[in-house]
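Note that this complex is displayed minus one protein chain, with the remaining chains in position.
Labels run A, B and C following the written order; every chain starts at residue 1.
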Amino acid sequence: MDAYTDKIKEISKKILSEGKVDVVIGFRKGTLGYMSEPYMAKSEKEAENLVFDCNCRMNLVNYVTNRKDKVGIVVKGCDSRNLVTHIIENKIKREQLYIIGVPCTGLADKKALLDLAEGEITSVEDDNETITIKGDGFEKKVAKSDVLQSNCKTCIKRNPVIFDELAGPEVAELEISDRFADVDEVEKMSADERWNFFGELLSECTRCYACRNACPLCYCPTCFVDESRPQWVGKSDNETDVLTYHFLRAFHDAGRCTDCGACEAACPMDIKMRYFTRKTIKDCVEKYGSEAGMELDKRPALDQYKINDPNEFIK
Amino acid sequence: MKMISIKKSDWAGAMEKVQKSYRLAGPVKEKKGHTFRELKDGETPDLEYSETRMSVKEVVLPQSEVMFSYSLDENKEGHHILEEVPFDETPRAAVGIRPYDAKAVEILKKNFMTEDYKDPYFERRYENLTLVGMAENNPSPVNFSTSCGTGPFDESCLDIILADAGDSYIGKALTEKGEKFAAAAGFAEGDSGVEAKLAELKEQAEGKIKSKVSFDKIEKMTILDLYEAPFWEEAAFACINCGTCTYACPTCWCFDIQDEVKGKDGVRMRNWDTCMSEVYSVHTTGHDPRHEAWQRTRNRFMHKLKYYLDKYEDGIMCVGCGRCVSQCPVNIDIRKVCQQMNDYEPSK
Amino acid sequence: MEFVGLEEDRLHFSWISSAEAVKFADVAKQVAEKVKVLGPNKKFVKRYPTKDTE
Partner (left out) sequence: MSEYEPKIVSFLCNWCSYGAADLAGVSRFQYPDNFRVIRIPCTGRMSPKFFLSALREGADAVWVSG
């Protein structure tokens, strides 16, 4: 990972000094050993702060929406697909971007790291195979595959789909046998079981909207939950309101979600709201053969009509 | 002051006893760790916990609280009259609340119970509440309560303080309310050794707290200097403006009043609000003084660390529990921001 | 919506031209029949904190 960091610094300094970009959006070291903070470097000196490691859980595409300047941006495979979606949806122009692609071997799950730690974590090191958690009086090595974020375990595109420069050699893509095992599991339940399952899943939601705000797809000027004329949904902790929010967010992200996992990583209550978005991904893959953000000239699945689209739900 | 000592094996029994006259709220172990919530009859507050994710301000300021109800249906009795919502007067106790969280309740009180106006909804909950604190022997690494005028063993805002002393809980009843609760629970009286043991534990616990904040210089700066300081945009860049910090914060007191109406019947309720949200500050004209995301982040820190400090002259609006630090999805750290503010030297 | 556990027949979609009055009446009958079998919607209804619903 240090190699990535060095390369990112090098590229950033180069493009900043050449005036190819005004800013570079990347990550810097956080104040906690297991966190990295999104960061915008405006000068070569600031570019020295950039890092990349398995703690870079946010999706930086979230920070380029509607920017008017020239931006350098560090993206993983999934993030690069969101960039594609952003470009298709006119949220940023390709010419404005200098994309530093990171061939990604996955992110470490925050919760898993904390569970392993025997006290304060001071640093988490990652050499793409092993993760070393160092802390106050302990040091632990674990296989990276054991602490991966769950979305990284079923990642279909670890290498960026668009980039101007890579921060390292491309990595082998994963071979996934059972990509939607979790969704299948839920689909096997009866309707009532599913209803209870999701009720339970969301029972702790405090409606802080971290999942929405961490999501690069959620860029509506005013989210429907904030609209007041008409008011679609109440603002209390009422369970129907909570469900409404999560359902509708899933609808809005259908066909566009790249399963980057930023929503779950952001949730302070560890709610697995990716069940919803993953169901929409599964449907788009199975019914329309479409993955979000793979090609610049392909509109999202629900944004196009084909004469042979399955429509068995219509009478 | 009455000393208390109760064997851990007697704890459940005492809680069962006290539930005859009190409704309890306390930490309960759930799937993903401990939650501080209202307990059902027969549930025992589990004091063997380290922290609860969400703050415990819920005991005095629920996330959603109905203020009154009304009906516009002329066929109903009392239509067009605002009707109070019944309130259960049974005394309540927050058992196992951390001392610094209790301090946060005191901070909330500054806002809701001023000399001129006492918020009735807050007041009735507050007056009715006994705070039975559980001192923290092993503060989390992000805890910096000792530099916020409180600490893991702070007695100042509690009615009872308890501490874990191996096979028993020791402590003391600090107020009349506390003594009543202790009597209702039948806590055994502790011997003279309790005081010394408490002091010893306190010293140990406070020694474990490594992180701290200082705000001595913030006090002397002018609001405008700080407001216009150049570091805000950078400090707030990462902020995604979710409400995690404000909801997790035990001292964030903002609320939003909403009507919920079905047909001709409705209620007016208040819900937690978050200054991180775009709709928080938008005017009816459509103008939003804090339109940019970083401005909203600045506002939160300015409120906690400067406006409050100036207005009440009683420290910062933060008890150092560290919840926002550990839960922020992008790792914005109030300790770092406070440091930045304190170190700032306005160029004149 | 089916995935989250709402009954499938709570949502209906159809395609009817403005000339197909007969189809409209037919589909309307089918829809009403199916929903009658389901019974009232209890899952996804907001319970307001108003007095009557408490």
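Everything below uses one rule, namely that a contact is a pair of C-beta atoms (placed from the backbone, for glycine too) under 8 Å apart; a residue touches a chain by one contact, two chains touch by 3 or more.
Given the structure is predicted, the values throughout are model-derived calculations rather than measurements.
**Student:** Where does the absent chain make contact, in terms of the chains shown?
**Tutor:** A, C
**Student:** Would you write out the residues of chain A that touch the absent chain, in ascending order?
**Tutor:** 224, 232-233, 240, 244, 247-248, 251-252
**Student:** If the missing chain were put back, which residues of chain C would it touch?
**Tutor:** 6, 9-25, 27-29, 31-32, 34-36, 38-41, 44-46
Following the convention adopted for this analysis, only the chains that are shown with their structure count from here on.
**Student:** Could you state the distance in Å from the CA-based centre of chain A to that of chain B?
**Tutor:** 32
**Student:** Taking each chain's centre as its mean C-alpha position, how far apart are chain B and chain C in Å?
**Tutor:** 44
**Student:** Provide the C-alpha centroid distance between chain A and chain C, rounded to the nearest whole angstrom.
**Tutor:** Each chain reduced to its C-alpha mean, chain A and chain C end up 35 Å apart.
**Student:** Please list all residues of chain A that touch 2 or more other chains.
**Tutor:** In chain A, residues 234, 236, 238 touch at least two other chains, as defined above.
**Student:** Would you mind listing the residues of chain B that make contact with two or more other chains?
**Tutor:** 260, 269 - these are the residues of chain B that touch more than one other chain.
**Student:** In their shared complex, at which residues does chain B touch chain C?
**Tutor:** Spelled out, the residues of chain B in touch with chain C are 66, 69, 71, 83, 260-262, 265-267, 269.
**Student:** So in the complex, the part of chain A that touches chain C is made up of which residues?
**Tutor:** 186-187, 189, 191-198, 234, 236, 238, 240-241, 243, 247, 276, 279, 313-315
**Student:** Show me the residue ranges of chain A that touch chain B in the complex, using the header's touch definition.
**Tutor:** Chain A reaches chain B through residues 30-32, 35-40, 57-58, 62-63, 119-120, 136, 204, 206-210, 212-214, 222, 226, 228, 234-238, 265-270.
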